[in-house]
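Each remark here refers to the structure printed beneath this line.
All protein chains of the complex are present and in place, except for one that has been dropped.
We just call them A and B in the order they show up, numbering each chain from 1.
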Amino acid sequence: MDARLMPKEETYAQMVWRRFRHHKLAMISLGVLIVLYSMAILAPWVTPYHYDHMDFDKISQPPSLEHWFGTDRIGADLFSRVIWGSRISLSVGFAAAGIALVLGTVIGAISGYYGGVIDDILMRFTEIVASFPTMFLLLTVIAVLPRSVMNIMIVIGATSWPGLARLVRGQFLSLREQDYVEAARAIGATNTRIVFKHILLNTMAPIIVNASLRIGGAILTESGLSFLGLGVTTPPSWGTILNGGRPLLRSAPWITTIPGIFIFVTVLAFNYVGDGLRDALDPRATK
Amino acid sequence: MSRKYIGILVVTALLFGSLLGSGALPVNAAIRIAVTIDGRPLVTDVAPEIRNGRTLVPFRAIFESLGARVEWDERTNTVRGTKGHITVTLPIGQRLAYVNGAPVNIDVAPQIISGRTMVPGRFVAETLGSTVEWNAATNTVAIRSLVEPRVGGEMVYALAGDPTTLNPLLSTDSASNFVISMIHSGLLRTNERLEIIGDLAEEWSVSADNLTLTFRIRRGVMWHDGRPLTAADIKFTYDTIMHPDYTGVRRRDFRAVREITTPDDHTLVMRLSEIDSSLLSKLFIGIIPRHIFQGHPVARLREHPNSRSPIGTGPYHFGSWLPGQQVVLNRNPNYFWAGQEPYIQRVRFRIIPDTQAQLVALEAGQIDWMGSIPVDDIERVRRTHAARLQFREVKQNGYWYIGMKQDHPIFRELRVRQALMYSLDRPGMVQTLFKGYGTVIHGDKPPVSWAHNPNLYTYPHNPAKARQLLEQAGWNRIGADGIRMNAAGQRLSFELISASGDQTRENMLNIIRNQWRAVGVDMRIELIEISVYFGKLDTGQFEIYQWGWNLGIDPDNFIFFHSTSGFNAEGVLMGFNDVGYSNPAVDRLIERGRATFNQEERRKIYWEIQEILNRDLPYVFLYNRNNIAAHVNRIRGIVWTEIGTTFFEKWFIDPATLR
Partner (left out) sequence: MLYLLGYIARRFSQMLILLVGISIVSFAIMHIAPGNPVDLMTDRLATAEEKARIATLYGFDQPIPVQYIRWASQVIQGNFGRSFVTGEKVLDMIAARLPATLFLNFLTLIIIYALSIPIGIISAIKQYSWFDHVVTFYAFLGQSMPQFWLALLLLFYVGLRFPFIQTAGMSSYGVTVATEGLWAVLVDRSRYLILPLTVVTFSNLASITRYMRASMLDVINQDYVRTAKAKGLAPKIVILKHAFRNALLPLVTMMGFELPILFSGSVIIETIFAWPGVGLLSWNAVMQRDYQVIMAFNLLGASMMVLGSFLADMLYLVVDPRIKYN
């Protein structure tokens, strides 16, 4: 077997990392994300107040030394709420993308590898899911089950995989005809081994890139749901805080500006990391 | 001066009185009074001041802006203004003025303040033929020089959504009801003071046994398509509602009606199976034309084309409807109320779903009227658009409350319910949540109701007393988390349910939770999708819940607090008494309240019910919220009720702005 096809884990990872480091914006973004995630994990220790602590005498106050991000409509400290909220938003993003990643990859891979009737059935199923109105499904799920972070993650994840499944399937369709797969078959590798050892490794790049973009996408979807009053409220997600500040957009703009900036910086960072990964994982790139 | 102006005067006097009362408080000492003349602010070098409840304004500014010539007689210390054939003479320091030489007593003497001669604004303006309105919400004295209304012009009104239907029998949402109220007339209506008067009925009488109502129907009323209205149309409308296939929500309103007959075209007789004094307020419902809907299956009423392009007898007739964009109504020149033909040529309802977007449209001049300015924008809009907009406070005929299951192990103890009341700072919440535009309530009738009892106990915010009551009720141990426990080690903890999707409600519940936690009560909040929420209420699957009522103008509260309105033996909810409140004394009073048409007698009954409810506390009574409506100055002659019922037919567009 050609050594190039089965690169040692370390060397491959090292090469990717070396290339990734060249992408300055991606590196900065990675740094930003690490800070954000650490803050989320350390929320109870870095925030001065609990997320639903409120002080009637300090309603809608602009940022100050005492309240770094100001206070909201009912006198809660926005800094504490935003940091607590990052737990929700970041984990919704991660979990939903994770669910979509698993579903999309598995379904796309099976469909693309086996083809034929299996492909037809799975692709039609994918189309059903893709065409199903997300809002309708969400409302149904949220109505039947209590509104929790878990359910929102599941719904966002379970509705956002079809694109990825198509992508993986496409990769598999073209890769399975390639010589090295034929070669692997010739030496008697089982179907499963071929699929997962060979093709999947070569499909990794677009999948990882897609997943990193999808995290940002899921965070945005959650904030869109907040607009409809379906966001996560305890603790409040960034989207919920942003939506809560909607009536004060002009009288107390910091209530919307701060969670808004957190959302777009995070999503932007994921976009850049995805961009960096795309370049780093691209087998044709010469850098 | 017509009666409506006297009405305004009375209201104004009351408001001035209340202002005077609060004027003694240091917090309100700095109230700035704005004076506008025909919508334009009156610019003065010395600010208007309130003395003895009357606004004093610099004499030169007011006379000149009303178009009067001013003279100042230094020798007699007298101000004299002349406009047309009216001359007003005001000696400084005297509570006596002269109008064309005749002496008139005034409340406050003209006086010199900060070196300026100040005169009573209302007296001067009214003497010179203007009307004066005091707007308590904005501390504005609006002076309007009297103008002759003229037919013409257009008014653009913002609606948050399309009406669902324009059939009065089927509408449930406020957008539909509002548009319908301009197209359709009812048998009865209210006047500006919320008293019941005839609309299509010229007059009515109640038999001695209170079981027969006879209505004399107005003659000469024409449908918008030119056909005459008769008693048969009214009978047809009510029969449709009582038809078993009727799919709307109004059948229960006619529960007591046994039979309706029309001895002739202009007489309608209603025979009741039981006395129901609340029935009259149900007869405001718009009448639909028999000649259009007759023969159409009742179950499919909604689908009739004229349910969406209605024909009524009201001041406006239906023009056009572009879904998601606008509904256009045109004036009905043949409106039957004598001397009340509508002036505004066209009323256009524009559909703008988002309140912030509505506000932007109002500020940008795309709409002329907005029903409710978002609380947090009121101050700013008022400041920046004072010259162009006017503001009106609309009282809510309803209230918000927290319902507690009366047989729940925690809530069945009166002292716990009292403690929950005492631990809440309800006036503070009205301030925080609504910027003060609301009223704390202590019983089941808001102040706008004629049956409101103003003497109820107010349960002032008193956490110490709340703690004491909880101790007495057995919740005397405090756990490590600060939550109380009883001797059996149970935590004072429960779950509140409410409907999701309302930011104000979420804020409100968070505040309540915080204030209860401060006295050692733990409340978890579960917000549920609204249809699921109602399902839980209607099957009793809750410990405590938060909701609000919007009420009709009749004070009958059978469905809320009568014991038979709770869950029956099979567990079916018969009314809205989902908390399971049961008090035989209240039951008897409610029954008596329904059984007489005499308002004074009923008032006494409902006052007593409120006292009992205030003691028994089936609910934690919270507050209600008032809206601030805004409209452009161009709209004149606005007549409406405190709760926002409009009398569009009397409104007009400032003739100066008409082409």
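Note that a residue touches a chain if its C-beta (ideal position, glycine included) is under 8 Å from a C-beta of that chain, and two chains touch if they have at least 3 such contacts.
As the structure is a computational prediction, the values presented were derived from the model and not from experiment.
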| item | value |
| --- | --- |
| Chains on display which the left-out chain touches in the complete complex | A, B |
| Hidden partner chain, touching residue among B:219, B:252 or B:588 | B:252 |
| Which of B:105, B:205 or B:531 contacts the chain that the document leaves out | B:531 |
| Sole residue of A:63, A:98 or A:115 that reaches the chain not shown, by the stated touch rule | A:115 |
| Options B:361, B:496, B:511 or B:553, residue touching the unrepresented chain | B:361 |
| Residue, one of B:34, B:136, B:328 or B:638, that touches the chain absent here | B:328 |
| Positions on subunit B where the hidden chain makes contact | 161, 164-165, 170, 244-245, 247-249, 251-252, 299-304, 307-308, 322-326, 328, 348, 350-354, 356-358, 360-361, 363-364, 366, 529, 531-532, 534-535, 538, 559, 572-576 |
| Residue numbers in subunit A that touch the chain omitted from display | 25, 115-116, 120, 124, 127-128, 130-133, 135-137, 139-140, 143-144, 173-174, 216, 220, 223-224, 227-228, 239, 242-243, 246, 249-250, 256, 260, 263-268, 271-272, 275, 278, 284 |
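Here, only the chains that are shown with their structure count from here on.
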| item | value |
| --- | --- |
| Residues of subunit B that touch subunit A when the two form their complex | 355-356, 374-377, 379-380, 425, 428, 432-433, 500-503, 506-507, 510-511, 513-514, 525-529, 531-532 |
| Residues on subunit A engaged by subunit B in the complex (per definition of touch) | 52, 54, 56, 59-60, 73-75, 139, 142-143, 146-147, 228-230, 233-234, 243-244, 246-252 |
